[in-house]
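Every protein chain of the complex appears in place save one, which is left out.
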Amino acid sequence: MRARRRRKPASYGFGFLDENAKKELRRALLKAVAIPGHQVPYASREMPIARGFGTGGLQVTLALLGDDDTVKVIDQGSDVSVNAANLRKFFALVCPGVRETTRTADATVIQTRHRIPEQRLRDDQILVFQVPYPDALVVVEPSAAKRREMHGAANYARLWTKLYEDMVAFDEITISHRYPTRIAGHYVIDPSPIPRWDVPKLNMADCLYLFGAGREKRIYAVPPHTPAEPLSFSDVPFRVEDFTDEHGHRRACARCRATDTFLDELPGADGVKTYQCSDIDHCTETAKAEPCERSSKSAA
Amino acid sequence: MTTPTPRSRWMRAFAAAEADRVLALAGRLAAEHSATHRSAPRAGLALLRLRESVMLDTFYLGEIPVTTARVALLAPDGGQVEGGSVVMDDDVEFAAALAVLDGVLAHGLSGSAEVRGLLDEGQAEIDRTARLRAAMLSRTKVDFSLMAEAGDDDRA
Partner (left out) sequence: MTTALDVPAVYCPKHRQRLFRQLLDCMARPGSVADLAAWIDGAPAALAVLAALCDSEVSVADQQGLLTDGDWRFLESPQSTVPAARFIFVDGATAPAPNFEPALGALTTPEQGATIVIRVSGLGTTGPKVRLSGPGIASHRDLALGTLHPDWIERRAAWCRFFPLGVDLILCDESRVAALPRTTRVARMEIHR
């Protein structure tokens, strides 16, 4: 009907998802927090990005955001990669009023792919993980129904066996990321492909961690102040990545000189490897703060 | 006007009328009859189901925005009467406005005459569009008998 001169063109509501979809996500999120580590099923919606590109995290973030939020998106620690920049633009488009930031300290909600920021998150911040494979038991049990039973009964014997076999074959646990982590003494979660370096940050945190797996239609959570223990043997403790060089010195970031961060290895054109912080925001902040710190140290 | 527009077609007629005047009138009548929402107005998506014409199977053509509203109006006798609307739109305010007009007209509250006027205008607009389309359609009609006369070998 042309005669009805529209006052405004049809558009998506705040947060892209319709209100019923958001309510369902919110109910799932509350149950996920109430049962730490349990994968709560939900009806994952079609999103304007392909499944596997963070639709799970995206839906969780959209269910959270209000016009008083400040959102940050990182992809492997970077705010500027295509994936992160696209998602941030999408939030700005469908959530009018939400502020974008790259600074960890300024964000109220951070969506992440495969890293936890170096800076300890506060109790007023929420970290949302994009999860490709939500179930830690998938390596030992193909049947989803059986895995759910094993989770419910906290029966992780076969996962322990797998870790033990790793020890026998390779003298160390061969899992580099997605390290199975036990939450509050019951459920074992797949913490998404974060490096081992980030796993200890799940333990007794101040912030709330939410995990969204869009393709697998699961949501789970690690509440603040909740024990999160990476599976390990008493005689083979869990270890984070080792950044010591051949001389036994801890490698420093080439950009900010930090020696307490997770480093990315960058092969140079001349074949010489350099190392740089994976968390770009933290690196930038450290580089800014460093000069005075260094001068005060040399003065001491 | 020959036949009055049945209530089931009111929404379509209101939606075809001038939006600004619909909203202005509804706003005035809502205040006059102390309109309140009976349930939460809702904007969402609905699946549009069609029956295809060969095997008569149903299929989903796609999603359409649908907004519903239900309002209560104060009747002169002190009781409450209801108006409702379901519109193919995402504008909650507009759906609420149509629900008010629906209630006023259906229960003959004061202001019905003006509502009727808007309704007739909308209906006239729909009729005009329909006539235009019918005319366009008739120009595309093909007379198969003429084609046969032109010499179609398959026709024995």
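Going in written order, the chains are labelled A and B, and every chain counts its residues from 1.
In this section, a contact is a pair of C-beta atoms (placed from the backbone, for glycine too) under 8 Å apart; a residue touches a chain by one contact, two chains touch by 3 or more.
From a predicted model like this one, the values you see are computed outputs, not experimental measurements.
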So which of the visible chains would the left-out chain be touching? A, B
Hidden partner interface residues of chain A, rising order: 13-15, 19-20, 22-24, 26-36, 38, 40-41, 63-67, 123, 145, 148-149, 151-153, 184, 186-187, 204, 208, 221, 223-227
Residues of chain B in contact with the chain not shown: 23, 26-27, 30-31, 34-41, 70-71, 93, 96-97, 100
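Please note the rule applied: only the chains that are shown with their structure count from here on.
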In their shared complex, at which residues does chain B touch chain A? 12, 15-20, 22, 42-45, 65, 89-91, 122, 125-126, 129
Would you mind writing out the residues of chain A in touch with chain B in their complex? 1-8, 10-11, 13, 18-20
